[in-house]
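Omission of a single protein chain aside, the complex is shown with its protein chains in their original locations.
As written, the chain order gives the labels A, B and C, with residue 1 at the start of each chain.
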Amino acid sequence: MASVRLLYFGYLADAAGTRGGSVDLPAHIGDTDQLLDWLEPSLAEELRRPSVRIVINNEIKAGTVPIHPGDEIGFIPPMSGG
Amino acid sequence: MASVRLLYFGYLADAAGTRGGSVDLPAHIGDTDQLLDWLEPSLAEELRRPSVRIVINNEIKAGTVPIHPGDEIGFIPPMSGG
Amino acid sequence: MIRVQEEPFDPAAETASLALRSGNAGAVATFIGIVRGANEEAAVTRLHLDHYPGFTESVIGRMAAEAEARFPLLALAVVHRYGDLGPGEPIVFVGAAAEHRRAALEAVDYLMDRLKTEAPFWKREDGPTGFRWIEPREADHADRARWTSEGSEDARD
Partner (left out) sequence: MIRVQEEPFDPAAETASLALRSGNAGAVATFIGIVRGANEEAAVTRLHLDHYPGFTESVIGRMAAEAEARFPLLALAVVHRYGDLGPGEPIVFVGAAAEHRRAALEAVDYLMDRLKTEAPFWKREDGPTGFRWIEPREADHADRARWTSEGSEDARD
């Protein structure tokens, strides 16, 4: 059982009802696609939108990527600073 | 006899040895070309350079233009602010 | 110098501090982004900026390094707020010092375009009738695209 940190930003925190935190993942979850399958379906649908990016340990990732114990996994909507 | 103000700026003030002032022009001088003919030849040569502009009463003029009593006539090198 | 902070900052003091650090600079260009009291006719009483601690600083740091690689700068400053801001409050300060003006002006322009489209902040406008999360405008993406025609070193996935 791997513990990771899931984080939600912008409107995704509203959709998730939380800004995130540590979760213990079942042993079979080894990548981001399996993680999304495991999450609440209505939240997973939001997170699968093409405009949502996944940030793992402060790096933006594209496609399905492996997850390791201790990872910080952020879900972010389109960014807009300035 | 018309009185006008002649003004020299930038390196032209060095060339003229003065920043200018009021001068009384002979009656036959009616335009800027005649004015240049009347000035000291070495100064006139500097003032006739294509890069030198003539400003009459705060307006830049091109070519030979008439002169009237009371005019302020400035000779300016290429401008550079900022 | 990069700071991401919740506290208000004084753009005038940032300008003065940048000029002090800039040595033989002949040119200092700055940009200040300010919360507007209305956006597309809708009243905005508060702007909330969400950010991603750590990641936000890291992305802005990379942008600043890319600006310094692209333009001959003597000093650079980016200050960006998060949290709750009211109308009239500065959100962002970008300042660049260089020997000549083109590098300073272009670096500020470049960094603002990148911040608008790639900096990890998420804005929520709160008004009398509710709130809405806002995303970069089409114009922001078009502005950002101006900088990739010359090269691809900063093209992102």
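As a working rule, a residue touches a chain if its C-beta (ideal position, glycine included) is under 8 Å from a C-beta of that chain, and two chains touch if they have at least 3 such contacts.
Worth saying up front: this structure is predicted, and the values here are computed from it rather than measured.
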Visible chains in contact with the missing one
B, C
Touch with the missing chain holds, among C:Val28, C:Ala67 or C:Ile134, for C:Val28
Touching residues on chain B - with respect to the absent chain
7, 9-11, 13-14, 55, 58, 60, 62, 74, 76-82
Can you name the residues of chain C that touch the chain not displayed here?
11-13, 15-16, 19, 24-38, 99-102, 104-105, 108-109, 112, 116, 139, 143
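Everything that follows uses one rule, which is that only the chains that are shown with their structure count from here on.
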Of all other chains, the one whose Cα centre sits farthest from chain B
A
Determine which two chains are connected by the greatest number of contacting C-beta pairs.
A-C
Separation of mean Cα positions, chain C and chain B [Å, integer]
50
For the pair chain A and chain C, the C-alpha centroid-to-centroid distance in angstrom is 26
Touching two or more other chains, which residues of chain C qualify?
none
Check each residue of chain B and list the ones that touch at least two other chains.
none
